[in-house]
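Sharing a structure with you now.
Missing here: one protein chain of the complex. Every other protein chain is in place.
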Amino acid sequence: MKKYLSGIYLTLIFGILYIPIITLIFFSFNSANSTAVFEGFSIKWYIELFNSPETFEALRNTLILAVLSSLIATVIGTAAAEGIYRMRNKLAKSAITSVTNIPMMNPDIVTGMSMMLFFVAVVAGISTVFELTYEDIGFFAMLIAHTTFCLPYVILSVLPRINELGNSLTEAAQDLGCTSMQAFFKVKLPNIMPGVISGMVMAFTMSLDDFVISYFVGSSNFQTLPLLIYSMTKKKVTPDMYALSAIIIVTVFLLLIISNFKTGKKIEGRRREARRK
Amino acid sequence: MMKKKQSIIHSIAAAPHIFWSVLFIILPLLIVVYYAFTDGEGNFSFENILSLGEYAEIFGLSLELSVIATFVCLIIGYPLAMIIAKSKPKHQKIFLMLLMLPMWTNLLIRTYSIMAIFDDGGILNSLLGTTFHFIGTKGAVIFGMVYDFLPYMVLPIYTCVSKIDKHMWEAASDLGCSPTKVLTKVIIPLSMSGVISGVTMVLVPSISTFYISQKLGGGTFELIGDTIERQFVTGALNVGAAISLVMMILILISLSVMNKFSDSSDGGIIV
Amino acid sequence: MEKLIELKGISKSYDGEKVIDSMNLYIRDGEFITFLGPSGCGKTTTLRIIGGFETADEGNLYFDGTEISNVPAYKRHINTVFQKYALFPHLNVYENIAFPLRLKKVGEEDIKRRVTEMLKMVALSGFENKSVSTLSGGQQQRVAIARALISHPKVLLLDEPLGALDLKLRKDMQNELKSIQQKIGITFIYVTHDQEEALSMSDTVVVIADGQIQQIGTPTDIYNEPKNAFVADFIGESNIIDGVMLEDKKVKFSAHVFDCVDGGFGKNEAVDVVIRPEDVDVVAPEAGMLTGKVTSVTFKGVHYEIIVDIKGFKWMIQSTDYVAPEATIGLYIEPDAIHIMKKSKYSGMFGDYSSFSDEIDTLSDADTAEEF
Partner (left out) sequence: MKKTFFLIFILLLLVSSVFSCTVSEESDDGEEISGNTVTLNVYNWGEYISDGFDGSMDTNAAFEEYFNENLAKKYGFYVKVNYTTYATNEEMYQKIKSGAGSYDIVVPSDYMIQQMIQNDLLLPFDATTLSNFSNVNEKFKDSPYYDPDNMYSVPYTYGMMGVIYNSALVDEEDASEKSWGLLWNEKYSKKILQFNNLRDAFGSAMYYLGLDINSTDLSVWHTALDKLSEQKELVQGYVNDEIFNKMTTASAAVAPYFAGDFLTMAYQNEDLSFYYPKEGTNYFVDAMCIPRSSRNPEVAKEYINFMLSEEPAVANALYVGYASPNDLVVQNEDYIAGISELHEDAMDILYGQTPDEVNASYPYNPCYQSLDTLSMNDSVNTLWESLKTENSTELWVHVSCGVIVVGVLSLAIYNTAIRKWRSKDYRRRDREIAKAKKAK
């Protein structure tokens, strides 16, 4: 009976989570230019999507920004987590962790606005020395802002893994002749990789969907997808954006099923072996 | 002496992060503090902070809605995390991915679809032939918050529960705990650190959302996020900065109180 | 001493593999019974079925005469001590031990008295406020025992509880467990793969292999009258040789006829002959019934362990006087030292002392396989 119950609960919750997504995909095939009244079936919006370079450039910008910022955040975050783990005095440790959580705690508006003012001040300062406009550092400002608010997620997912791992492995590696650097990369990193990857994934998701901070910090020559969609609210969000979201969701969904289908086999195999021993 | 030198060398690893956070977290924060304590022309004044009294009610409402939303997230999220943690490893990965997937669509479009479904003339109403009024009420805002932040609640709890040793279940039932007692007496206390980090990850962002409340709340009431957004957009930086500064301090205090209760050092935040 | 627990035709399989093959067993009240067998032989699964953590595919389980296979674990008057102790990390020592009593809504004063008394019994007085993670392995084990016993269960299951302890501590814990069992007088069902523990602690030993009971009996029966080659080899050291029973009290093996005390086998019936290393006397080659070349001598303190190669079959002899390696010696065997067993599927698998454990055997097989 219990198994049956949990099955229903699961489908209920995921159902509620996915009904809006299904509506979204449903409306992306709407022949009318409306996201509320369904007139007829047509792939007009997909065609429109594929011949508007502006949208795809926005998507490319978003992805480049998301991938780069999550990578940088992961590198700095993992190193920071290792550093924090090794730190001896409690005060420094708690200070750093609370500072790291500030971007997560602050409303996006505040982070965005303060970073914009900061960058403008920086540009003003530098341009007294040699000629520099906000345009030139536009992309980097966005990249820095995204990395900054992705960092907490990386650290919060890597630190517990490092705490769990303890020192035994790295000491064993050093005993076998690794320098401390090699020990970290050869032994510790592979073991905390799940944490690192999930941190990166979290960072990627955050950066992908951010609008507020990008709006304030972004410069004129780097428009990301969320900015494009949000600016449509002057008049009306047209279904071609629905089409784009539908494509992203469906591709990710299919990749998920395929890759899980493969790795699933492996895990099942390992479990049966373990039991037989 | 060796041990101490060793730990200093290793904590160098955190140096880039320290440098980064000082430059891009502390300095911008100082700017917020600067604006919070100056009026339009830049000379020092407490006037912004004092004028916060009138926003107390808005802040109260946002706090109330986010507390309710966090509670609903916990009630829905905890069993979900338990079920996922107890399912076969192959399925666990799929369930987690399915949970994270909606976060990849654009927040604005997701909110639009929710409105398209629940609006007075929306899909649900036209299917059922009823015209119950949901969009534009506080209930819709809570639904929006729960819809958007549920994954942040489930992931930390899932991490925590899946780390609990299998024997805990057996030991508890062996000593006479019925299944519900096993949960209340052993499993929930052990997963408390996951619950705390889950609650933090939902409560804090939901206090300062502004988009969900405007669209799903129908604009008939204002949350603190909307106020700050309007302040900043219409150029009244100082009051906006003052509000967010006070809010951040309040959040910091409530977080430290919550951590004191859970007395475990750090819950696994993400899977 | 009526039957407290009875297993009838219990069998269990994982992914189609039979882990327990229709087992019948009864356990008397107040008995210290041990399930002894190599790892993966189904002893732990049997214990978990009795404890209620797993349900058997077939057969039924009786407790005090009533069928309890669908009674959930928490309703059975059976408590368990786990190998890794399974103490609750979020509770201190006092609360861990008091946990079962709090479930039964026992009064605070009563709890305090019983917990202090239990702590005294396991020699952990004054540890109330300690957190379980700071305790040593032995201390954690004693807390687990105290926790399992405090609610006065009728049966206590122990799943290799001393596995993680060092030798000296394990010996003390064995005596302590034994004395606790005698003091309280309830049934202990003990699971281990360490035959010494089984022999020294239990009233009855159940030897299990491949999901089937090989033999049930007192430690002395098991040691002296092994039912088949597996039991003989698994309990203590024994040389197991193929022999032929000429007639009652006369057996022929290693091309030599011996007198023995056993009988009741068919004429010229092929049998397994078991000779304990300590029952063989080393004599001069000419005076010995058998002669062989010594391949290795190891000093074991109490005695020397001598491996002798007799016509290709390696015997182990334990004797107090030293023998030079490579020497040829004679062996003299008393009639009552020879024990005859029926052939079983385990015949021929054990008894040859070219190696001790199975793993090494498979290793050597692997080398030979490569040569071809």
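Each chain carries a letter (A, B and C) given by its place in the written order, and its residues are counted from 1.
We take it that a contact is a pair of C-beta atoms (placed from the backbone, for glycine too) under 8 Å apart; a residue touches a chain by one contact, two chains touch by 3 or more.
Not measured: the values here are computed from a predicted model.
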Visible chains in contact with the missing one: A, B, C
Identified contact with the non-displayed chain, of A:L159, A:A183, A:V201 or A:A243: A:V201
Residue of B:L52, B:I164, B:A236 or B:L252 in touch with the missing chain, whole complex considered: B:A236
Hidden-chain contact residue, picked from the options C:Y94, C:Y190 or C:F313: C:Y94
Residues belonging to chain B that touch the chain removed from view: 54, 57-58, 61, 63-65, 67-68, 71, 93, 96-97, 112, 115-116, 119-122, 126, 133, 135-136, 138, 214-215, 218-222, 226-227, 230, 232-236, 261, 271
Absent chain, residues of chain C that touch it: 92, 94-95, 98, 108, 112, 126, 128-129
Touch residues of chain A, complete complex, unshown partner: 32-37, 39, 44, 48, 50-54, 56-57, 59-60, 63-64, 67, 116-117, 119-120, 123-124, 133-135, 138, 141, 193-194, 197-198, 200-201, 204, 215-221, 223, 227-228, 230-238, 248, 251-252, 255-256, 259-260, 263
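Here, only the chains that are shown with their structure count from here on.
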Longest centre-to-centre distance from chain A, chain (CA-based): C
By number of C-beta contact pairs, the top two chains: A-B
Intercentroid distance (Cα basis), chain B paired with chain A, Å: 16
Inter-chain centre distance, chain A versus chain C - centres from mean C-alpha coordinates, in Å: 56
Residue numbers on chain C that touch chain B, as the complex places them: 51-53, 72-74, 78-80, 82, 84, 86-90, 99-100, 103-104, 147-148, 151
In the complex with chain B, residue positions of chain A that touch it: 6, 9-10, 13-14, 16-21, 23-24, 27, 35-36, 76-77, 79-80, 82-84, 86-88, 96, 98-111, 113-115, 117-118, 121, 144-145, 147-148, 151, 153, 155-157, 159-161, 163-164, 180, 194-195, 198-199, 201-202, 205, 208-209, 211, 225-226, 229-230, 233, 237, 241-242, 245, 248-249, 252-253, 256-257, 260, 263-264, 267-268, 271
Of all residues in chain B, those that touch chain A in their complex: 4, 7, 9-18, 20-21, 24-29, 31-32, 35, 76, 79-80, 83, 86, 88-90, 93-95, 97-110, 112-114, 116-117, 119, 122-123, 147, 150, 159, 163, 197, 201, 204-205, 207-208, 210, 225, 228-229, 232, 237, 240-241, 244, 247-248, 251-252, 255, 265-271
